[in-house]
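The structure's right below; bear with me while I get my questions together.
All protein chains of the complex are present and in place, except for one that has been dropped.
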Amino acid sequence: MKNGRFATVCTILFAIFMLAPIVVVIAVSFTPEGYLEFPPSGISLRWYRAILDNPDFIDAFIMSLKLGLVSATIATVLTVPAALAIGRGSFRGREALQALFLSPLTVPTVVLGISFLRFLSMLGANGTFIGLALCHAVIIIPFVLRLVLASVIGMDPSIEKAAVSLGAKPGTVFRRVTLPAITPGVVGGFVLAFITSFDELTVSIFIVNPSTTTLPVRLFSHIAQTTDPLVASVSTIAILFTVAVMLFVDRLYGLDRLLIGEGKR
Amino acid sequence: MAYLELDSLTKAFGHTLAVDHFSLNVERGEFVSLLGPSGCGKTTTLQMIAGFEEPTSGTIHLNGRDLSGVPARERGLGIVFQTYALFPHMTVSENVSFGLEMRSIRRRERKARIARALDLVHLSPFASRYPRQLSGGQRQRVALARALVIEPELLLLDEPLSNLDAKLREEMQLELRRIQQEAGVTTLLVTHDQNEAMALSDRIAVMQAGHLVQEAAPFEAYENPSNVFASTFLGKSNSIECRIENGAIVTTAGVRLDCPAGAAHTGAALAALRPERISFVDPGEAILSGTVTERVFLGDQWLFKIDTPIGELLVTRRNAGRSEPDTGSTVHLAWQAEHLRILATGDAA
Partner (left out) sequence: MNPFLLSAPALVLFAIMMVVPLVMTFILSFNSFGFYTGIEMTLGLHNYIDVLTDSYFYEIFGRTFAIALATTIICAIIGTPQAYFLTRMRPFWRSVMVLVTLGPLLISVVVRTLGWAILLGNNGVINNALMGLGLTNSPFRMMYTSGGIVVALVHVMVPFMVLAVWAALQRQDPATQSAAESLGAKPWTVFRRVVLPQAMPGVLSGSLIVFSLSASAFATPSLIGGRRVKVVATTVYDEFLNTLNWPLGAAIAVILLVAVLVIMISWNRIVERRFAGVFQ
């Protein structure tokens, strides 16, 4: 099948719409001027050097990285057994369990944000790294669950029976057959969870303190006060970082599968 | 000029020729099958006739009209797809009505024609059902009604029975033939199933690797295959490598066999012999003797593999309730010389 001219024109316009804001941010970051201008009057790395004079942003980047890795790890470790239970069992409460673990997608993020704030401040744990990591774990678990669940459901259940019939013990079946079969979903889920945590703003903004400020929160507060090209250069680095992670995933797992998230292919 | 005329139709995908100078004529009202294994180019040929693929070269004429460059929607053909391609969100009668609506036919006439089409395929009671509420055979008939209701100049059937189970397939073969004859529509069937092709068609066109290898009535095609491919694809066949010398067959193992009368061929050849034409006889009347290496019971018949001096031969025998030779026993074989078909091989002298 082939698209006609009308479809091609629509697709090109759509692509421009999708890419414009990202391209603009990258272009603006190279301006030599002290304000956001497009197209930039020249090419300069002035605002990349400026990042080095603003350790706030570097600290925030490292904090986001640490937070992403820790919360994605917690989420993955907790979700894989749950996904195995939900994906294969037909037991009472299966639907409810799945709905619960997916519910952070339905509850407005701002509601989760204030709830975490209320809860953590009552415990006196507001702004702590571990509090932040656990909150992020809750909101990224749905992403891990969806991808792991897709590979659990996509797994041919008879391969485990085949392993048992060949004499494998339960632990061996899990290690040698089940786990390798769902690895793509687990890896994909981990990466998607990491990226989601890395980009998260609405929950974090309520529960960070100055020493645990993440990159999106740092950027947001900076943009809300003043828009100098520094935010553009920091954003460009964040974009490049995401692209690098995406390329890595593409090599490892196939980006399409991560993005589509249903393990169709 | 024939009703449907394909003239040296060719389709190239990159460097591979899916269809290679394929020509075929179909007369008005005829039922012709394009038969071949998957990848032989039969589906591509159908797609070109339907207008979903543009031929690389060659022409298609239907009823005197050149179809080159005519979009699929203006060709006015009825097509039954392998998956049936029923519209899942429309009822049976809405599905059948679609083509009539595209032709801006008024409601009253539309209703009458839908009723007639559903009656033809015996589906009148199911008019308001959705496709998913129907069985496979019923869906197939909806697809047929939808294709026929527009009174197409040509009906194209793309493996229409391949999604049905074996028993239903046989029923639908008879049904399809009845509907085609009642509607009197010129029909081209694409299939890989030789039984289907033989049961349904007036003529069979056997395709191999994009070429037409044989075009004949079913009986003729079975009895006189034009080459080795046709002989093995249409039913089972024993192919005996041999040379023809002075009016006799000499197999590669050096055994001399009688040649059928009128075989003008000399040099290297293949002698084709249908398994059901070989019979078990007394030792005195035997042409060859051999040992049964395998015996398979198929219900209505027995299939034997027999090791003989000219190689392994397949023999089938109708199950008449008698006991048959077991594996390891020696059997004596005979056939009539005229049942051998001498086929040229590539290096014929």
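Side notes on the structure shown:
Each chain gets a letter, A and B, in the order it is written, and its residues are counted from 1.
Please note the rule applied: a contact is a pair of C-beta atoms (placed from the backbone, for glycine too) under 8 Å apart; a residue touches a chain by one contact, two chains touch by 3 or more.
Just so we're clear, the structure is a prediction, and the values are computed from it rather than from any experiment.
Interface note for the absent chain: among B:58, B:99 or B:160, the touching residue is B:99.
Residue-wise, the contact with the chain that is not shown comes from A:81, picked out of A:42, A:81, A:157 or A:180.
Across B:42, B:75, B:141 or B:169, the residue that sits in touch with the chain not pictured is B:75. Within the whole complex, the absent chain has one touching residue among A:138, A:155 or A:186, and that is A:138. Contacts to the hidden chain, counted on subunit A, fall at residues 1-4, 7, 10-11, 14-15, 17-25, 28, 36, 38, 74, 77-79, 81-82, 84-86, 89, 91, 93-94, 97, 100-101, 103-104, 106-112, 114-119, 122, 134-135, 137-138, 141, 195, 198-199, 201-202, 205-206, 215-216, 219-220, 223-224, 227, 231-232, 235, 238-239, 242, 245-246, 255-256, 259-260, 262, 264.
Taking the whole complex into account, subunit B touches the unshown chain at residues 50-52, 71-79, 81-89, 98-99, 102-103, 130, 132, 146, 150.
Operating definition for what follows: only the chains that are shown with their structure count from here on.
Each chain gets one centre point, the mean of its Cα atoms, and the points for subunit A and subunit B are 55 Å apart.
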